[in-house]
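Take a look at the structure below.
With one protein chain held back, the other chains of the complex are shown just where they sit.
Chains here go by letter, A and B, matching the order in which they are written, and residues are numbered from 1 within each.
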Amino acid sequence: MNRLIVLLTDFGSGIYAGVMKGVIYRIHPRARIVDLTHEVAPQNIREGAWLLLQSYRYFPPESIFLSVVDPGVGSERACLAVRTSHYFFVGPDNGLLYPAVADDKCLKSVALPVAPEASPTFHGRDVFAPAAARLAQGASLEELGTPAAMRVPLVFYRQGRWGEIVTIDRFGNIITNLPPLPEASCYEVEVTRSGTTVIKEVLPCFRTYAEAPEGMLFAITGSAGTLEISLKNGSAAANLGVQTGDLIRMSLEK
Amino acid sequence: MNRLIVLLTDFGSGIYAGVMKGVIYRIHPRARIVDLTHEVAPQNIREGAWLLLQSYRYFPPESIFLSVVDPGVGSERACLAVRTSHYFFVGPDNGLLYPAVADDKCLKSVALPVAPEASPTFHGRDVFAPAAARLAQGASLEELGTPAAMRVPLVFYRQGRWGEIVTIDRFGNIITNLPPLPEASCYEVEVTRSGTTVIKEVLPCFRTYAEAPEGMLFAITGSAGTLEISLKNGSAAANLGVQTGDLIRMSLEK
Partner (left out) sequence: MNRLIVLLTDFGSGIYAGVMKGVIYRIHPRARIVDLTHEVAPQNIREGAWLLLQSYRYFPPESIFLSVVDPGVGSERACLAVRTSHYFFVGPDNGLLYPAVADDKCLKSVALPVAPEASPTFHGRDVFAPAAARLAQGASLEELGTPAAMRVPLVFYRQGRWGEIVTIDRFGNIITNLPPLPEASCYEVEVTRSGTTVIKEVLPCFRTYAEAPEGMLFAITGSAGTLEISLKNGSAAANLGVQTGDLIRMSLEK
């Protein structure tokens, strides 16, 4: 038994992720660890939840997602380990795990005890990494904690053709949670922030980046199967000034 | 048989590289994967090609270079797996693999089929990663695709003492493809962009960073064996305002 441990955090490229790996290897010398990403925007639980939801299914069954985006670290929020139909998820009960766990169906969840000597600012190191290491070695959830339901839900906004900008990738692609419309050749796009419209324009739709003319904004179905907005050889997000968390509508042009 | 898989992409530190690793582990649970870099400038095929050319020989024979800088993803450009004298290269036929493959001598290449369900925006996940995983497990090229020559060449510019700025590293070192001149103590340096001279000055040459005085620009033979321009404890690239892709001449002072 040597389950793969997959890391998703907002720790960036400093030492925090490396220290968690050290803790895992101390407990489980043969551990297999892989980085999903450490570049969730700082404290952005919603973005972390989206990235986890979109990615988990590409990993082998029985993988353990050690997920830490945890602005409430050290507070009363619970520390969870969850068994779903095909995977394990370990992390804070703040919504981060919710969409992926709901998607793969929750079978069982436990609250991890927090030792008095655990740092109140780094449960990733002192609570979550040890739990993931022991799961990877074959421990059962019951050995790790006491049964406890996940209490904090997180749902991405969807209301008809309104959705949200769930993340922006390195290329500046604006990624939404909106499904594509089968026959669309153009979308009317509207983005609002705090109730104010920041963009309203019509964009053409292409199947590949290569089809788009240089310098043109366009809609495309991205690799998550949802609509994205791209700018050929540039950053659509910088060009449009939009952010993760903005609400977005992408409808057929009337 | 468990060939090492080496990743080079322009994906940055988001989820895309992690998802490719998930796909590899699903197919090949014992895979050994190492990151060469994910920080090729977005869509910069030339820079990716240089980094691959300079790095491949430091890896064990039989390593598989899963290389994805792919602005033409989803278009007609072929997806290749290539056997060279000592290595394998997997990636798009857009020049990215060309210099390394030519350097190590191409023995055989195949075009990978693209399944209809592959995302037209992420062949790294749906085409290249699965091919690399199977090669790592010991598959032959013939099992992966049908014979097809690499069609898109990529050659770095060299004309006498003119060459190009092939990359800029984290320290701001300006890296060229120019060989050092054995007896040089100074170089006359000229940089042009779109035919306009942006810099022309004489720089001293040192063997180590330590020999250079604080705050001085200087030439040095870098770890790739080519000429670089450095600024002691600063960024030469920021100081001079040059970019990857600029043409550069480094000659003996007349």
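In this text, contacts are C-beta pairs under 8 Å (C-beta built on N, C-alpha and C of every residue); 3 or more make two chains touch, one makes a residue touch a chain.
Just so it is clear, the structure is predicted and the values come from calculations on it, not from any experiment.
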{"item": "Candidate in contact with the missing chain, chosen from A:Pro71, A:Pro147, A:Gly215 or A:Gly241", "value": "A:Pro71"}
{"item": "Per the touch definition above, residue among B:Gln54, B:Thr84 or B:Thr121 touching the missing chain", "value": "B:Gln54"}
{"item": "Chain A residues touching the omitted chain (full complex)", "value": "10-16, 18-19, 21-23, 25-26, 29, 33, 42-43, 71-75, 77, 119-122, 125"}
{"item": "Positions on chain B contacted by the hidden chain, ascending", "value": "4, 6, 13, 34-39, 51, 54-55, 58-60, 63, 167, 169-171, 207-211, 220-223, 225, 228, 233"}
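To be clear about the criterion, only the chains that are shown with their structure count from here on.
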{"item": "Distance from the mean Cα position of chain B to that of chain A, given in whole angstrom", "value": "30"}
